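A single protein chain has been removed from this complex, and every other one stays in its place.
On to chain A.
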Amino acid sequence: MSSSSTASISQARKAVEQLKMEACMDRVKVSQAAADLLAYCEAHVREDPLIIPVPASENPFREKKFFCTIL
């Protein structure tokens, strides 16, 4: 009985320590964080071949026009 209650007390202490640590964390406002995510997307969208398709000459997955034939 007492061992399980001491175990849960120590668990509760750990949880309190963890929460104290987390409460001290500096938080950024969501409007700022979201704006940063947007900015990152905008900045990198050119490099993303899945959004801006690369010309067929460079795309390794393009439809193949010339097929190999067995001679």
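What we mean here is this: a contact is a pair of C-beta atoms (placed from the backbone, for glycine too) under 8 Å apart; a residue touches a chain by one contact, two chains touch by 3 or more; residues count from 1.
In the analysis below, contacts and distances are computed from a predicted model.
UniProt lists the omitted chain of the complex under the protein name "G protein subunit beta 5" (options: "NADH-ubiquinone oxidoreductase chain 4L", "Transcription initiation factor TFIID subunit 5", "Sodium/hydrogen exchanger" or "G protein subunit beta 5"). What chain A contributes to its contact with the hidden chain is residues 18, 21-22, 25, 27-30, 32-34, 36-38, 40-41, 44-51, 54, 59-61.
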